[in-house]
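A single structure is presented below for examination.
For this view, one protein chain was removed and the others were kept in their places.
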Amino acid sequence: MNKLTSMDDLIGKAQVLTEALPYIRSFAGSYFVIKYGGQAMVNEDLKRSVAQDIVLLKYIGINPVVVHGGGKEVTNVSSRMGIETVFAGGLRVTDEEAMEVVEMVLAGKINQQLVGLINSQGGKAVGLSGKDGHLFVSRKKSPIKVWEGGQEKTVDLGLVGEIEQLNPQVVLDLSARGYIPVISSLGVDAQGRNLNMNADHVAGELAGALQAEKLLLLTDVEGIFEKKDGKESLISVLSGKKARELIKKEIIKGGMIPKVESCLQALAKGVKKTHIIDGRIKHCMLLEIFTDKGIGTMVVS
Amino acid sequence: MNKLTSMDDLIGKAQVLTEALPYIRSFAGSYFVIKYGGQAMVNEDLKRSVAQDIVLLKYIGINPVVVHGGGKEVTNVSSRMGIETVFAGGLRVTDEEAMEVVEMVLAGKINQQLVGLINSQGGKAVGLSGKDGHLFVSRKKSPIKVWEGGQEKTVDLGLVGEIEQLNPQVVLDLSARGYIPVISSLGVDAQGRNLNMNADHVAGELAGALQAEKLLLLTDVEGIFEKKDGKESLISVLSGKKARELIKKEIIKGGMIPKVESCLQALAKGVKKTHIIDGRIKHCMLLEIFTDKGIGTMVVS
Amino acid sequence: MNKLTSMDDLIGKAQVLTEALPYIRSFAGSYFVIKYGGQAMVNEDLKRSVAQDIVLLKYIGINPVVVHGGGKEVTNVSSRMGIETVFAGGLRVTDEEAMEVVEMVLAGKINQQLVGLINSQGGKAVGLSGKDGHLFVSRKKSPIKVWEGGQEKTVDLGLVGEIEQLNPQVVLDLSARGYIPVISSLGVDAQGRNLNMNADHVAGELAGALQAEKLLLLTDVEGIFEKKDGKESLISVLSGKKARELIKKEIIKGGMIPKVESCLQALAKGVKKTHIIDGRIKHCMLLEIFTDKGIGTMVVS
Amino acid sequence: MNKLTSMDDLIGKAQVLTEALPYIRSFAGSYFVIKYGGQAMVNEDLKRSVAQDIVLLKYIGINPVVVHGGGKEVTNVSSRMGIETVFAGGLRVTDEEAMEVVEMVLAGKINQQLVGLINSQGGKAVGLSGKDGHLFVSRKKSPIKVWEGGQEKTVDLGLVGEIEQLNPQVVLDLSARGYIPVISSLGVDAQGRNLNMNADHVAGELAGALQAEKLLLLTDVEGIFEKKDGKESLISVLSGKKARELIKKEIIKGGMIPKVESCLQALAKGVKKTHIIDGRIKHCMLLEIFTDKGIGTMVVS
Amino acid sequence: MNKLTSMDDLIGKAQVLTEALPYIRSFAGSYFVIKYGGQAMVNEDLKRSVAQDIVLLKYIGINPVVVHGGGKEVTNVSSRMGIETVFAGGLRVTDEEAMEVVEMVLAGKINQQLVGLINSQGGKAVGLSGKDGHLFVSRKKSPIKVWEGGQEKTVDLGLVGEIEQLNPQVVLDLSARGYIPVISSLGVDAQGRNLNMNADHVAGELAGALQAEKLLLLTDVEGIFEKKDGKESLISVLSGKKARELIKKEIIKGGMIPKVESCLQALAKGVKKTHIIDGRIKHCMLLEIFTDKGIGTMVVS
Partner (left out) sequence: MNKLTSMDDLIGKAQVLTEALPYIRSFAGSYFVIKYGGQAMVNEDLKRSVAQDIVLLKYIGINPVVVHGGGKEVTNVSSRMGIETVFAGGLRVTDEEAMEVVEMVLAGKINQQLVGLINSQGGKAVGLSGKDGHLFVSRKKSPIKVWEGGQEKTVDLGLVGEIEQLNPQVVLDLSARGYIPVISSLGVDAQGRNLNMNADHVAGELAGALQAEKLLLLTDVEGIFEKKDGKESLISVLSGKKARELIKKEIIKGGMIPKVESCLQALAKGVKKTHIIDGRIKHCMLLEIFTDKGIGTMVVS
């Protein structure tokens, strides 16, 4: 490589840093809630890049807070333990035995892996669940109605919960002391019963409670598309009204629904910006945060 | 019950509180490291009484820090997952698959149960492992020599670790903000490899690093006995020299060895008092702390 | 005593401590104003038990604040100094010479004794009067009307005062630094004239200014009785309305009147609970605070 | 008065303020211990001027700490209470009855008067004795030898004490929060027995414990004189060696001895400057502090 | 000088100090904004006395903040650099070249001189301009109308500004750390263009933003007079209404107009007292602050 080129190249790199300056300035001291999941939680390369991004945010004065669920790993461990995964209307039914596995996998495996991952990039992560420091009190969800075999059925999803009360003090305390909280979506109700929570919803509620600047939900798609067969119709900015329309039309469906709900809930509680972004892109968070372009779909109220 | 008796009874109760006063005074602000295990981790009644004691300590101005291992639960889950538990010279060999179970059970199940238990008694617990906030860096233990079938063999215990460096900042930060840290004996080495740690040793090291006032190790025996057939020969105060003698004579043996080692190590690092106490006695910790009598065996340097 | 019994006994004692836990939790950080007087200020055994209770409260995170008057000791010293005690309509008239004795006895003798007593139990007491740190500014009470010899007379009680303005900063400052303020009911008016204050009233006002959790008035009776000949008719919970009725009926009379007034005044300013309790019972305060039963009469608004 | 003169006069006044500037600068934040006594404690005009000076010191950033004894007032009250004052070898013997009077007069009368006086000039004084906040622990003085009727006698002075241990925390805490501590020379020994202390000695010890910048002892003479018949021989600067000589020669004698001892003791513990000054001069302290001239006798080590 | 006289003299001096006490008490912690200018910025004796006064204020607990303009020195340096000073309707027109000189003289010469002067009297001054710490954002003043040669003309004064937004944080930060801020009346607009500001106006705005206790404007006259030929008609207290009248009548005119405007503006924003005082009198500020008499003209709303 010739020397001049190399110097130009370096200067180009430096310029990238200074381009980030206005963003760093305007986000200093704010909270970013990151819902971590999908490929970014599986692919080694992506895992490391996500962890780097999180640690970088911390060092430049932003307070990242990470929320994660369990995904496929719960099913893996369950089957190895001979526990059958029951679905009703496409939803996982969580009995006591299943809940035990959920807790072990989320708090004992995935949470600890993520803590280790962030630490290996130089951060100081501390793993939490809803129990730790009374972070959130949950309640069992009411039975839901599902269509199955052409008829409506009422299904009790078992030990599945939703947030009743959120007390973010332990997150604030840890963030203020330089730690990065990593939170698994495990709840406990007033009677001490463990409950499985939807991690997207937890992230949205937490973002609201922290008056976060941004909520970032990592997915395995490019964003939300206007048409079912997608690709050409990526929506950059999605309004709440439009979102509800697309849900009704079943264009937004499945796992994307709680993500959109999470965004709307966070916005309703005062979060400034919410984003559904493609976790398969390396450094997707930095791209979203530090470029004007933005990636994925921004949901606005 | 007649009224006067009842009043006398109440006054008696009040007197008990004031008897605790000199102890409360002298322990205000100090750290107590509690190694939790055995029956006290299984029996519902004992579990609740231990949690009450811990919360009481916190409210009267002492900083309790709880350390726990996994014990039998690891074997239970392992067998349900079809993982064979391998012993060599009476010691558990931990391969990668086994380590995964150890982590899930310790950080995901037992730690969370204990956090929930303490919270249900009004404390604010936060679960930690060696990874959280870089609490401890471990290293793999060297292979050990064991006698088996009449001959010495060298056994690599696999992913079993010992503490290389202990950084108690996250424990201090959480304690100072009113939380009760609950720590599972899971380590991670500099390469990010998970390691299974002996919880007694972790408790001893941590007590040293915190310059704890007391180290309390809960066991399922009354204390250390001078003779093999025990009972009548409980030792109230055991010196380091005597301890080493009894280990050589194989009177102190098995799981009691790491407990005694933990005490001696803590004492060497400046911990004031170390106690091996009978966790099967309700409120055993309060008895040890708030009465002159003391229970179990106190180990002194 | 046989060993098992003794252990059961100890466990029973420990249980008493844990029974106090919910109260300790809910009172942490709050202020308790204690009006000290009667037998509890004379009997050696009771004096020590009251001091123990106060120090215990401080150590478990409550801020006790003690208020006292002078009682009989003023008359004793007066007579020894050849100063005649003048009563008008049953009330002590305080001229300048008498006031000098009141000040010496309250600030110089009783206050210092109580400070010494609390210190001897391990507390750090600091004696104060209304002057110290401008704690309260008083004003001379207007002449009152009394019935004497069958006719109404207007009596000027002399240097007797009531609180005009209360500035609790010095109490807050000392409490926050770990001290137990002990306050004599001595006032000073804007012109610097010393005034004798009713200690019950001072306690009630101070409880209000501190937004105290509890006001505890120690007396030499079991509480307030519904009937004049008492005993069987102790009132556990007394409403303000009922109290005013009983005063009119002269069932509540004499020294009990300022106590009830003190409670009502404190309640009006936001104090949560006010109690008139029997100071002749050992550890009467702990009984009131740490048992569900309660003792004496609770006055509610 | 003509206008120009008046303006010159005002400018002269302003100049006085600026002349004080270098002293204000160099003393900012330091402690001054003032032993208050003699005429300055009796004459109304002097009392007010001393109080003004103390408050002024506080406002310009110096921490004044006032120590006082009881003087003649103890004898007055004693005689009114029919208590005979016993002297042995010219020294007051303090039995229990006498001690009670000492405490009442010092803590209840003089201390409170001085607190009121300082408050009336706009300061925030808080009265203390040796008991308050465990300020000092005393011990009974050993019997002393005196010459009486031409022969040496051993006299037990009774409840007369000397400082065993001084814990200035409460003085530091109050000073830091803007209060002016006013301390009576009353001690208490480890057994809780009240002891009468020499106020000069207490002031010297306290100055040492606070690492005071200055110790100022107010007397009723102009200073220390070289010759018995005084006047012309005032010593401006007295060395420790010279002081011991003058004591031996009985030129320094009586109440001046503890004053000189107090100075020497304070100097030995690191106090920068110690002064015996004439309390009969209005604003004597300001003169000493804010002029180069100095008044009275400065004792140096 | 005879000794008694000298002592009386000293006592008189001490009395002056105590006369200042009530003022020191009431002004503790407040901000005084001082517009420095005129003879007090030229005469060596006055310069030193002003600096002494400012440092004295700081030491006795007041926060002085100094604002200055450039005055004649700008014209001097301009002429030396061959830059012609252009006036339009009696007002200085500031083009870019002139502005460069204004900045150099104000920030580089006068500000630094004043910092040095205050430092030499024992203060810790820090020089600031409107740029430092974004102290104030200015905007170019609109062209003004002037009468010239009997007709109205519109004159663009060039780089002359007025305050758009004032951010006093840097002044608060420095004051809190013990420094004395010295501020030159140099502004910068949002585009980074340097602007010449009227120092009287800057002082008034700053006093408002700091919620100052006093605004003191130093001039070269005795105050505001009711009649044109002055002397006998000095107004001690001037109301806003009267001030506007006198401006209309052209009795208040020229450089006195911005001073009066500055006072009225400060009063409108909550400043307690504003004073126009004669800077030619030595220690004029101390006279104004520490005597009841007051000097010059106090402007009230």
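The letters A, B, C, D and E name the chains in turn, as written, and every chain counts its residues from 1.
Assume a contact is a pair of C-beta atoms (placed from the backbone, for glycine too) under 8 Å apart; a residue touches a chain by one contact, two chains touch by 3 or more.
Quick caveat: nothing in here was measured; it's all calculated off a predicted structure.
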Quiz item: Of the residues listed, E:I54, E:A125 or E:V299, which one is in contact with the missing chain?
Solution: E:A125
Exercise. Touching the absent chain in the whole complex: find that residue among A:R25, A:K72 or A:K249.
Key: A:R25
Quiz prompt | Residue ranges of subunit A at the interface with the undisplayed chain | solution = 7, 10-11, 13-22, 24-25, 28, 49, 52-53, 55-56, 59-61, 121-122, 281-283, 286-287, 290-291, 293, 295
Quiz prompt | subunit E, residues in touch with the chain not shown (by the definition above) | solution = 77, 80-82, 100, 103-109, 111-112, 115-116, 119-120, 124-129, 131-134, 170, 173-174, 177, 179, 186, 188, 192, 194
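One rule holds for everything that comes next: only the chains that are shown with their structure count from here on.
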Exercise. Compute the distance, rounded to whole Å, between the mean C-alpha positions of subunit A and subunit B.
Key: 36
Quiz prompt | Mean-CA-position distance for subunit C and subunit B (Å) | solution = 46
Quiz prompt | Residues within subunit C bordering two or more other chains | solution = none
Quiz item: What pattern do the touching chains form: line, ring, star, complete or other?
Solution: line
